[in-house]
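These notes are about the structure you will find just below.
With one protein chain removed, the remaining protein chains of the complex are shown where they sit.
Up next, chain A:
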């Protein structure tokens, strides 16, 4: 009696399966196995790996997700390594002979990686309670909070390391073409800087769409969004000047110590500064990696200058008055910390 191991998501409420004896080769161990096809969710589905491989890894024969938790093997192993504090990994063979050799071992007793836990009800329950205690110990907002901390920590070490790295790269020709002294005013295109490398382009596009009120804000005839993550800056171009005006009006703004008004957009853990850039041009943001990094450092200095004098508090932003102020304060503290760190190094 070898019943196929298929999860209920794949199977649906289907109870009729058709067997094709030795119908295909297993995608994991390359040995022939009995394929079962069935119709569910209006389409024909079939098993793609053999029962033994599925038992060894405790995964569904159709969707290859963990049978207990319904998540990919890689994710399961990562979760378990966090919980158990050791490296849990499902090691896979790359050579055909080795694949078959592993497949010879009986799946009921031989479990790979995280399958040891999830194939056993008691162990799973124990791990679940461990997860609960981990999540309870960390406060509920921990997943959101942990990220910026680690991110800033990484950028701290980065910037410290890189200041030494590019002393002889000249970016003055780039800085000449960038709107460094410009302010936030209505324009068809804008320059964004102080973008954390972890912020994806689509997040910026979504945020702009939210501010402008339409998803089709960008110019379709040319490159509308160009973010240079290495230089931590980018540019956006609007379809029409009306939308550009609307953006300039709705985006929260602050005044720098030198008196220029700049826009600021809070996105994840970075506060993106915005100024008008009518001559939006990708080439001005640098081509070579070293050039981009150096440019990023130069822009970082500008950001520091803009936020530096605490006597002149940034003016209230329209949308998030108090919150923005607090976060500016937070940011400043971080900045100060970073400077101290630089001196130490």
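Rule of thumb we're sticking to: contacts are C-beta pairs under 8 Å (C-beta built on N, C-alpha and C of every residue); 3 or more make two chains touch, one makes a residue touch a chain; residues count from 1.
The rule is short, and it goes like this: contacts and distances are computed from a predicted model.
Enquirer: Please identify the absent chain by the protein name in its UniProt record; candidates are "Urease accessory protein", "AP complex subunit sigma", "Pre-mRNA-splicing factor CWC2" or "Histidine-containing phosphotransfer protein".
Expert: Listed in its UniProt record, the absent chain's protein name reads "Pre-mRNA-splicing factor CWC2".
Enquirer: If the hidden chain were put back, which of A:78, A:105 or A:245 would touch it?
Expert: Here the residue in touch with the unshown chain is A:78.
Enquirer: Per the definition of touch given earlier, which of A:209, A:267 or A:302 contacts the omitted chain?
Expert: Only one listed residue reaches the unshown chain, and that is A:209.
Enquirer: Take the complete complex as the reference. Which residues in chain A touch the chain that isn't displayed?
Expert: Looking at chain A, the ones touching the missing chain are residues 1, 3-11, 13, 15-19, 27-28, 41-43, 45, 48, 62-65, 67-69, 71-75, 78-79, 82-83, 92, 94, 121-122, 125, 128-129, 131-132, 134-136, 140, 142-143, 146-147, 150-151, 154, 158, 197-198, 200-202, 205-206, 209-210, 212-216, 220, 222-227, 229-230, 281-283, 285, 287-288.
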